[in-house]
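On to subunit A.
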Amino acid sequence: MSSGKHLKGVHVDHQKNTAGMPIIPMPVPERVYIPMSMHIGAPCQPVVAKGDHVKVGQLIGDCDKPVSAPIHSSVSGDVEAIEQFMTQNGRVDTNIVIKTDGKQEIAETVVPPVIESREDFLKAVRASGVVGLGGATFPTSIKYNTKPGQVDTLILNGAECEPFITVDHAAMLAYAKDMVDGMRTIMKWLDIKRGVIGIESNKPDAIAKFNEVLAGDKDIEVLTLRQVYPQGAERVIIYECTGRHLIAGKLPADVGCIVSNVSSVLKLQQYLTTGMPLVSKFLTLDGNVVAKPQNVEVPIGTMICDVIEQCGGLKGEVKKIILGGPMMGRAIPRDDFAVMKGNSAILCFDETFATQRKETACINCGRCVAGCPMNLMPARLSRAFKDKDIDALREFNVMSCMDCGCCAYSCPARKQLNFEIKQAKSLVMEDDKKKKAKAEAAAAKAAAKAEAEKAKEGGSK
Partner candidate 1 sequence: MKKNKLQILTNGIIKENPVLVLVLGTCPTLAISTQAINGIGMGACVIVVLTCSNIIISALKRIIPDTVRIPCYITVIATFVTIVQLVLKAYAPSLDKALGVYIPLIVVNCIILGRAEAFANKNSVIDSALDGIGMGLGYTLTATVMACIRELLGSGTLFGAPVTANLFSPFTILIMAPGGFFVFGCLIALVNRITKGKVKDKRANKCIGCPGAEFCSDVNKEGGCDNK
Partner candidate 2 sequence: MSLTAAFYIVLSAIITNNYVLSKFLGICPFLGVSKKLDNAMGMSVAVIIVMVIATAVTWPIQTYLLDKKGIGYMQTIVFILVIAALVQMIEIFLKKYIPSLHKALGIYLPLITTNCAVLGVCVLNIDNEYNFLQSILNAFGSGVGFTLAMFLFAGVRSKIETNDYPEAFKGIASTLVAASITSLCFLGFSGMLEKIFGM
């Protein structure tokens, strides 16, 4: 049910060099380093100690805060250390270092959960350790915990709009049936009537595959999305699938939608049928210095350098490594970081790709405005940021930016617009905080005054 209207975006060269490649499991590395914070929300605490023997799928980290997801061992072996060091996010985090024994024994706890009610289902979702695997890493159990009747559409996000990445595509081809089953289960327990699978038109084989699997299912449809970046962004795919606008500060559930990445649903379904929680990730390994671009299944916690090494190594000097796609992915300073739940690609590039773009003056060409899916005016925001004009930033809706990078991609002056807007957002948030604190202080003062007066009155009586 596309409304015929579309959100704006940009055409990005796809460069899907690994398209059509199956996902090959990677050999187990010597050691894995599993960080305790691989999701948005409270970090987990280790529930194993140094010297413990762990098996694949065994719970090693958990947290009693609701917004979190448990963490499981991706290998069998011995806990060698529990240490603090920096993860790929640039944060210092507790890491469980496991020396593998190569046996990959499966833990006894890995048994399919028994689900009889909505509550059981949500519990199982949490136990699976699944988070938003598209990169957002928001705990899926929280996302699914909506008010009954609030959500009418489940959207399976198979857009994969970033260049280079093809893992979702490969996963869709290999596991379409599991994904559809997963959707049906979710729709059953959360009482969702309609399911939509959104896939960009550059993956006709995946679309055909789903149509074949669905075989005329009336509740679930496959929607072909245009080949425009960023179709896979939550707000864009919701609009394309339902015609509803998700504005800043609202959750998809507020407009009656749940959006889940194809691999999130797949991993959830695998947990529901086999009991194996999220312990490995599908990754695309690509870039112009990668010797053998391919799609691999990697145990979570594997060092990125190990992944590169195990998969054929490099054929040139690497200057830039990006985790995720080139549009929104993060460039990392070194490659001895562990693979985490939210990663979907490792892209390695040489100098030609890594050169910094030289910024020139804005010529007001309007390409950033024409490319912004949120209909913002990035050039204006950039100016307001330069002037530190917080009122103007608010007036031009800086908080609605979702960091897709379309503006900076299309800017002929090579301005890092979304980076500036990101900083502008934190500027506004700081200001909000200050204002809130001020208002609270004033309210507290007023309350104290009222209290004092009351006491005085009471005293005088």
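Criterion applied: all candidates are chains of the complex that A comes from, given by their letters.
Please note the rule applied: a residue touches a chain if its C-beta (ideal position, glycine included) is under 8 Å from a C-beta of that chain, and two chains touch if they have at least 3 such contacts; residues count from 1.
Worth saying up front: this structure is predicted, and the values here are computed from it rather than measured.
Enquirer: Between 1 or 2, which touches subunit A here in the complex?
Expert: Looking at which candidate touches subunit A, I get 2.
Enquirer: State the interface residues of subunit A toward candidate 2 in the complex, per the touch definition above.
Expert: By the definition above, subunit A touches candidate 2 via 383, 386-387.
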